[in-house]
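Presented below is the structure to which this report refers.
Note that this complex is displayed minus one protein chain, with the remaining chains in position.
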Amino acid sequence: MSFGIPFTPPEASSIAGSVDLLFYTLLAFTALLGVFLTSLVIFYAVKYRAGSSADRTGERARSLPLEVTWTVASLLIAFVIFGWGAALFMRREHPPLEALEIAGLGKQWMWEFRHPGGQREINELHVPVGKAVIVSLASQDVIHSFFVPAFRVKQDAVPGRTTHVWFIASEPGRYRLFCAQYCGTQHSEMGGFVTAMPPEAYAAWLGNQGQGETLVADGEKLFGALGCSGCHGNSSKVRAPDLTGIFGRPVALDNQQTVIADDRYLRDSILNPKKEIAAGYEPVMPSFDGLVDEGEMQMLLAYLKSLSARDTTKSEAIH
Amino acid sequence: MGASTESVAFDKPAREQAADTFAMWIFIGSEAMLFGAILLVFLIARISYGPAFAAASHHLSLPLGTLNTVVLITSSFSMALAHLFGNRGRWRASTWSLAATALLGLVFLGIKAAEYTMEFREGIAPVLGVPFTYDGPDPVHAEFFFGLYFAMASLHAVHLIGGIVVIAGMLVMWSSATQSSRLRRVRAIGLYWHFVDIVWVFLFPILYLINR
Amino acid sequence: MNTEALSSSSYLGEGAGPAAWLLTTDHKRVAWLYLISLTAFFFLGGAMAVLMRIELATPAGDLVSDDVYNRLFSLHGIIMVWFFLVPSIPATLGNFLLPLMIGARDLAFPRLNLASWYVFMLGSLFALASVVFGGVDTGWTFYTPLSTLYANGFVSMAALGVFTVGFSTIMTGINFIVTIHTLRAPGLTWFRLPIFVWTMYATALVMVLATPVLAASLILIVLERMFGIGIFNPALGGDPLLFQHLFWFYSHPAVYIMILPGMGVVSEVLPCFSRRPLFGYKAVALSSMAIAVFGFLVWGHHMFVSGQSAYAGVLFSFLSFCVAIPSAIKVFNWSLTLRKGEITFETPMLYALFFLALFTFGGLAGLFLAALAIDVHVHDTYFVVAHFHYIMVGGMVTAYMAGLHFWWPKMTGRMYPETWGRIAATVTFLGFNLTFFPQFVLGFLGMPRRYHTYPPEFQFWHILSSAGAVVLAIGYLMPLFYLGWSLFRGARAPANPWRATGLEWQTASPPPPHNFDAMPKVSRPAYDYAMKGLQHEKFSPHKDEA
Partner (left out) sequence: MSDIRKLTFVYLVLLALLALTVGSSSFDLGGFNSALNLVIAAAKAAIIATMFMQLSSGGILPRLAVAATGLWLAILFGLTLIGR
């Protein structure tokens, strides 16, 4: 019936349906209100056109009850829409505990992904259906934005910080991946496809990708190569904190405050160690700013996270 | 039509004067938003990199900064006097006070220039092509501090130069102006000058006095 | 041919020649200086839009290269926002009408007014000069670190141009606020002011308090580009998101600079052609102020997926819904104004009705964007593009056309050709919807904005949109010609052709140099269309009372 003309995007993630429900409800409301107002104006325009014989007695220049009614009604409706939208939005903050974490790196003008097993992809992303996937996003240069319309998800990748987006693909298929934030000359070419496949197919696909080093293993190597282990290792002479189980743990700082060791904290500890000093230690750790690029940062973070006891506190630390 | 209004829109000089003052205050409010936005940038950086900023702040010259604050407050004082004398019709005294104000403004700029030169020699001024040399801790964020310091101090200096130019222009055209229009101008430039002083009153502790 | 010299008692007859116009301090002539320059900028920006639409008719990037396309939409946005829409109604109609409407001889600071035009021209031409060297490719939003570290265009030049134009905006704002406070005619209390004056006041407030923050963010960009200060560069300790906060602190309130004046025009036109007082006058007046103030609290709704904290997103979403309420109040009041009227459909009225429809639809689309979960999906897609064109083009530009036709007789002393006017209004309305409605669908489908090429499945809707742009272009070109024609050949206009109540209609068309022969006194509320005697064109409601 639609002659190949698309009217709606595919719904291929666990949240797509609920976002669409809100969208269509709002669409129905605005269409009704729009049609009502338009008809009202047309009705008045015809009925009270100059020279018509309509009754014009009893006209008023204001009506307090009416004005109060529509103000309050608009407010109430607005609050309902707000609450609904906000409730759905806050789901973004709480990814399921058991999730597959994929590192996504945006650079002018391509997306690079690394699976936990180390498999790399460029402008393609393979994910299993029915399993939560967290894409942790970083950017090498300018701001990009990870956008999969079929999943109704979008998140900017901002240089200098790690952001996250998560989804559960619900329908196998190949869906468009875009960069939604204008990022320079070839912004419109920066994208590709997300392929959602049944878990077995995904496993098979992973297997076929050749066994690269895992992200964690790469991170571990870097940890040695950059000299981190020289201080944080067991046999070190420098007194530096033991990093086992660091991720998601509360850390006492020397200024009496306590912070959760989330992505932001780890990143800052490496790039800007003087900012927050762990209580009881000397601020001797050098800054690695300029020595690790975004890709290496993702490896280091993956390694540090892998040192965590078990994934119990993970979901709080991610946002 | 009242001979002493400058704009055709007004009948009474008193109303025009009220309008002038109001306009200047709105302009000052607008300027305050400009400086406020930049201060906000500084504040956020300062929250993030407190120790680096404190250490870098010690590389500014406190004696010169303090001296400059004295100079600027004095110039505000003489500007207030110029207004007071003008109000009393004592135009000679008023003229001298105005000239003193502009001169003190120049002194301020001179001292500022001396500071800049020192900082340039030290290698911490963000001048094109000159490498940044700094021996304190965390040079990256110290450089950030100096960048913001130069930006804010220079923006303030540009405002001061504007004020000096206007005062100079006023004095050049002084003899041809009527008394009421002289008063009108003194009042307007006075408000501006005091505002620029207030900006420095905030910049000074924020830049020079971080955890001395 | 009736081109006999206008009587020298009109402001138009007060000395001809370029010098008399370029050095004028008469607010009515300054309004013309602005009108002419803004018209040029509008068509320049429009021509770029047409080029973009032609490019987008096919999925491949075949007409222009990606670099050129990026420069086109960047410049289109910059020109349309800062060099056209922000000054549009305030600097032309506002400049011309504000003193007339409040019974003053001129704005409080006539020379400042002229200076603002020179500053405006200096800044805008400086920014446009960057095109000669190669243009800018940052989008109108100048997001960092793209604009500071990576863009290869002439960003500093464009930014300094916009910065300079900002000063002219602030000058206009100060002038308006002071004028409204100090120069109202005797008896013209705040709640007797025409809504147009209220909206000018609200607009001026936003201009004065928001523009300096834009200035600050542009200065910082220039400093970062020229001196390498790492303000927005994370590698040097800066924060790229901070720029977005500063930019939107200005630019969200600025969208109200770009709609409040239109609301003011429509609030004049609707009562006049309905022969009815404006429904709920006080609510409309106060909601203008509410929009101006609350408009400053919602900027974070442009940053829902930028990485700002989710709780801030929720707060900003909530406030965005609150700021929609005053607009809702206005829409309802305008609609009810028609009730029991004696409605006629001259060109200004047609434009005003089209405004009502298009603004409402654009505003309702704003509700989708303010709803967090939906914005995650449609952010940075054509849904947003459709939203703001509905409000800015469908709303503000349409209101501008309404106002231009409404006050054309007052400004020129000539009538425009009515039939042509009605045709143009209708063509614009149809062309507009054809251009921008498909973009809502595109956005929902996921078509990102600022795309030079796009997947083929979107083409159908793009073709509709491009076809609409051609119709729209015709709709805007028509007034250019018939208004130009009427300047010389139009029928002479009486002082009050629409039998309207405002003070501006109580003086000659075109008005004398200092606006009124005798200073008016006001003893009635605005929009007193029930007044006896208004049926006669010569009737002047304010003169007969002492």
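Each chain gets a letter, A, B and C, in the order it is written, and its residues are counted from 1.
Here, a contact is a pair of C-beta atoms (placed from the backbone, for glycine too) under 8 Å apart; a residue touches a chain by one contact, two chains touch by 3 or more.
Everything numeric here is computed off the predicted structure, so don't read it as measured data.
Identify the visible chains that the left-out chain touches across the whole complex.
B, C
Please identify which residue in C:11, C:143, C:232 or C:249 touches the non-displayed chain.
In the full complex, the listed residue that touches the missing chain is C:249.
Tell me which of C:69, C:296, C:382 or C:458 is the one touching the absent chain.
Result: among the candidates, C:296 touches the missing chain.
For subunit C, which residues lie in contact with the unshown chain of the complex?
Within subunit C, the residues that touch the unshown chain are 181, 205, 209, 213, 239, 241-242, 245-246, 249, 296-297, 299-300, 303, 308-309, 311-312, 315-316.
Even though one chain is hidden, which residues of subunit B still touch it in the full complex?
Within subunit B, the residues that touch the unshown chain are 18, 21-22, 25-26, 28-29, 32-33, 36-37, 40, 43-44, 62, 66, 69-70, 73-74, 76-77, 79-81, 84, 190-191, 194-195, 197-198, 201-202, 204-206, 209-212.
Operating definition for what follows: only the chains that are shown with their structure count from here on.
With respect to inter-chain C-beta contacts, which pair, A-C or B-C, contains the greater number?
So, comparing the two chain pairs, more contacts are at A-C.
On a C-alpha centroid basis, what's the spacing between subunit A and subunit B, in Å?
Comparing mean C-alpha positions, subunit B is 45 Å from subunit A.
Would you kindly tell me how far, in whole Å, the mean C-alpha position of subunit C lies from that of subunit B?
That pair's centroid distance is 35 Å.
Name the residues of subunit A that each touch 2 or more other chains.
272, 289
Going by the contact rule already set, what residues in subunit C reach two or more other chains?
237, 239
With touch defined as at the start, can you tell me which subunit C residues reach subunit B in the complex?
Contact set of subunit C toward subunit B: 25, 99, 104-111, 170, 173-175, 177-179, 181-183, 208-213, 215-217, 219-220, 223, 226-231, 236-239, 242, 246, 249, 514.
Can you tell me which positions in subunit B touch subunit A when the two form their complex?
48-49, 51-52, 137-138, 140-141
Show me the residue ranges of subunit C that touch subunit A in the complex, using the header's touch definition.
61, 66-67, 70, 137, 139, 141, 143, 145-146, 149-151, 234-235, 237, 239-241, 274-283, 304-307, 309-310, 313-314, 317-318, 321-322, 324-325, 328-329, 331-333, 335-336, 338-345, 353, 356-357, 360-361, 364-365, 367-368, 370-377, 379-381, 441, 444-446, 448-455, 457-458, 460-461
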